[in-house]
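A single protein chain has been omitted; all remaining protein chains appear in their positions.
For chain A:
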Amino acid sequence: MEMTLLTLGWIGLYAPLALGAVGSMIGCLRGGTAACGAMLEVESGYGRFVGVAAMPSSQTIYGIVVTMALPAAITVDNSPGIFALGALSGVALMFSALAQGAACAAAINASKSKPEVFGISLAPAALIEGFAVFAFVFALVLAGRLPQ
């Protein structure tokens, strides 16, 4: 039982980083392939497409910070809390990165034909980023309440 709890604790410790990274990879893949496709169509402004495609990478950074904020010493007392916080914040970060990748791809697709909508087309991606920030901030707040 004790071993299981400790294992869950270690999973929870690494989950925000691992799940956030998985989400970022797929999100950047979605945005990146859309950016590559759009580059075939436009004559300039490649840089901003690549910049937008990189937006989902922030979830990995949030994941790193949450992992660092969780107690480093895994004990039977704090393992369930670490698992719950780590796994749930990791899942939230992963899905936000996936959704943001799709939103970025849509923004790139729209602004390739109509450059004037570039700014406004990023609003959905920014909103999704906001939800990821909520998950991140509250994971940090709750991490402070876990028994050390």
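FYI, a contact is a pair of C-beta atoms (placed from the backbone, for glycine too) under 8 Å apart; a residue touches a chain by one contact, two chains touch by 3 or more; residues count from 1.
To be clear about the criterion, contacts and distances are computed from a predicted model.
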Would you mind picking the UniProt name of the chain not drawn here, from "Flagellar basal body rod protein FlgB", "Branched-chain amino acid ABC transporter permease", "Response regulator" or "V-type ATP synthase subunit C"? "V-type ATP synthase subunit C"
Contact partner of the left-out chain, one of A:18, A:66, A:88 or A:108: A:108
Using the touch definition from the top, which of A:21, A:38, A:55 or A:139 touches the missing chain? A:38
Listed in rising order, the chain A residues that touch the chain left out are 30-31, 33-38, 40-41, 102, 105-106, 108-109, 112-114
